[in-house]
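For this view, one protein chain was removed and the others were kept in their places.
For reference, chains read A, B and C in written order, and residue numbers begin at 1 within each chain.
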């Protein structure tokens, strides 16, 4: 790590959707926030040499490489930011931690519990050496979500009774949408469940401070065969509807299109969860409602500047859901942005994430969510898969800390 | 039944919440609709002689009695309208059908599958003699709900993929709310599940034309002991919060406060259901969303004059959820009411129900939902109870027509 | 007036849209509220003998007549309810008051200031003899509107700074919609201005407790010639779009299609008003927002069970518009209706109006709004017309009490 007026030299792995979003955040974070460390956009890494060179120019990285192992080995890199598909998270992150690099890893942490356990173990080892790690559940840093957590933590909702969470998209409703990597189990690990279901699992546990103890689940793949893409990167793969991007050959969809489950939380709450890419008309609809004995909260990611809060301690005739426009200077993260009512967007959650990551690393504390936190989400995903595989029977969520014998 | 210009003499059993709602509808229906039969508000029946006399005067019934057996036996009554708690539905309805009276019975049809089977059998027998029966799932007659059914039936949603339904209330969040009959299993059969969960089961099956085949469920009673009421009738029982309506003694709550379950429908859809009386801030929030391959529908009973429709066959850039104000003359039931934009209320669903009931009886056809339809809902409720009792394992919904051997 | 347990025998003049709405309310009011007087639906009056006979049967009136003078003269009528077009309000109401009948007169009170002054004078004279009069600005009795008034009156909004009010409809956007009576100045007095503009003038003055002192206005008739109807009654006149209800002849539209004006109120507030029948997609959209130094209120008649309240005395980070579902027992008029969340409709405003009218008459107090209040609204309408006629110059609103010399 560089000295004096800490500079952290970032090495980003991946240049698709997440790579672009992280680049925007690294570029912006020190322009908006006064922080004890400055991010330097040092190197970007991707497998296609031409594309990664283009990405470096367009996104503003000083250098580029096609070899993540080289990146991890360099002396002039302080942070590895992992934005690849899930099948390479474990290998890259573990190597980076071993090389003494701080790691920010996109969610879900890994494609399997086994990998996630290895990563959490590596993070714990690295932590002893002052090397930090964090998993990118960026929605925790949407100001309205942070505010939800604060309201619950301060007791404003009383005892939490109900969680209802759904993350709904519709980008593969068309059966001609091609078989991109996100629809292949060996690359993505799972489908809607790991991609977007992981977000609502993390978000609701974060907000309520309660952990899911068990689930009964159904998963489904509505469209079982899709045309193979000529080429695909991330969500931007052109739909096959126009006849150009897909070929005549098809392949099997090996992940879930949708997952639904009921759950119990360790604080006594009941919950329903749903993750789907087949919710026609819902584009990025992460919706969460929490009901407590003293109040309720409602959040919708498509209106991420708003939070609805019901305060049951108000006089009965004046109770109602208050639509709070979360853009005031005394709302989380917002003092650095625009005047009240001037809304922020999706990308700002990443800027906020980078702010907290930089601050934690510079001040020598562990950022959250940790790899262990992300492992716990992985264990919930695993319980969902197990329940679905066993005809929707009840599946307990395994403990993060496995027995000694294991 | 009276002759010429058919008059149907109604005998209503029950004068609490449902009794008042039905009275309002019987009083109004022929003032609004031109129908082949006229309802005459002949007799009202209730156990407390003073109260039923008051109710008759206030609600506009010609006569009153405290003995439902007497009511059922009278020659000058054509229709028995059952608005009592669930524990007396079966006995009254079966006796009425045996006496040749047409029967309208509130939902849920009964407190057990056994009772419901007996009622469906009695209805089938009576039907052969031209005696009609119907269960009061009144929300089918909310114009927006009828319109949902019509849109799905005409193929506008394509293949239905997802159902998400919740019926949320909050009237017993306060632990001092008294132990009214709706919280006692021997009277009410079940709690939120049968009272409001039954509505969303019926409504979603009606709208999608699909039947639930199996469920995994959790039920919960959050507040297990409550003060005994000095007196209680229906939902209007005064809250114990003011210290007057409840005594110092308490009793056990023997029904569920909330029920959540995932389900499969026979057309291939996945579903989530939730019924709760602990959703703080939600007063009568029956919310249903249906996603199909060609479109989606969203309904909220607290805004019952509105229906949101997403039509995925429109040009991409113009797609969105269209908020239809269901108050036009060419919307279901509405040509008889007010000009566009002049909204109707909760009670109108009953007026519409009475319209369809009167018309069916007068023209000699069987009204829907039939007792058999309502039995099927009861079988779903039963599957939910069984799943919850067996640790949220999967429970198949029994067939309405039991095997001969049974 | 009849004796003992006061019965008030109602004579209704008019059987179209308003006649039906008032009938529904008279039929319902004593079934829902415990009141010191009972309304008896005695006589209905209309010009077409066949139609009025049908209306009597359908709407539930004991008798009928085609001669309002006869109705007014009868000994067995206590109340005259005037639901005719505006050109006959003055003559009927003045005659009824002179005959000692209590009068409920639909809005706007009259078609001219001159008529309205005569009616207010007649009401003042009758008042001395214990004869009551009231103008039917029914929206004052929407519970959310009454609640707005109460909140402003109790100081919760502080000093009112802004009023923005619009009443938007779209039923004559089609140029082939026929020339019904509401589009003819000699019958209706004015167009959107008097029909729906009058409502927002009354409502905002009622809610704020402030009176409009002057206006600058624009009025417009977008479609100046329309096909003559073969027959028309009220809003239900069939659109000419289908080619059946209108003939080949056309006639001039002699009223405004839309009126917009800015205004000052006597408490210092600025206001904008708009009334239009050309607001495509707005069916019955009466929308009012009030901003005060301590808070704000928002109301929309198409969601009449809701009121949005912003309380600027709450902590900054928790401020927002609270959507109050105005269906609680401690909300105005609602203790007699259904449980929380079970919404009411447009027609209930009339039931509430009849409740207050019956109670006032029975207890010997003057109901509001009085004819003098309605005259004041007429004076505002007149100022709007004068301003528009003089090229949108400023027009002061005349005083209700004219100088002695006048």
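The definition used in the following text is that contacts are C-beta pairs under 8 Å (C-beta built on N, C-alpha and C of every residue); 3 or more make two chains touch, one makes a residue touch a chain.
Computed from a predicted structure; not experimentally measured.
S.K.: Check the options C:121, C:228, C:262 or C:336 and report the residue that touches the missing chain.
M.R.: C:262
S.K.: Touching the left-out chain: which of C:291, C:327, C:353 or C:376?
M.R.: C:291
S.K.: Given the contact definition stated above, which residue among A:8, A:39, A:59 or A:307 touches the chain not shown here?
M.R.: Here the residue in touch with the unshown chain is A:59.
S.K.: What residues on chain A make contact with the chain left out of this view?
M.R.: Counting only chain A, the missing chain is touched by 17, 21, 23-24, 27-28, 31, 34, 58-60, 169, 171, 235-236, 282-285, 301-305, 325, 327, 338-348.
S.K.: In the full complex, which residues of chain B touch the absent chain?
M.R.: Contact residues on chain B toward the absent chain are 147, 309, 311, 316-325, 328, 330-331.
S.K.: For chain C, which residues reach the chain that was dropped from this view?
M.R.: Output for chain C: 161-162, 164, 166, 168, 170, 173, 214, 216-218, 220, 222, 258, 260-262, 264, 268, 270-272, 274, 276, 278-282, 291-296, 310, 312, 319-321, 387, 391-394.
Heads up, the rule we're going with is that only the chains that are shown with their structure count from here on.
S.K.: Copies chain A and chain C touch; is their interface built from the same residue numbers (over half shared) or different ones?
M.R.: Copies use mostly the same positions to touch.
S.K.: Hey, which chain ends up farthest from chain B, C-alpha centres compared?
M.R.: A
S.K.: Take the average of all CA coordinates in chain B, do the same for chain C, and state the distance between these two points in whole angstrom.
M.R.: Measuring from centre to centre gives 36 Å for this pair.
S.K.: Taking each chain's centre as its mean C-alpha position, how far apart are chain A and chain B in Å?
M.R.: 42
S.K.: Would you pick out the residues of chain C that each touch at least 2 other chains?
M.R.: Residues 325 of chain C touch two or more partner chains.
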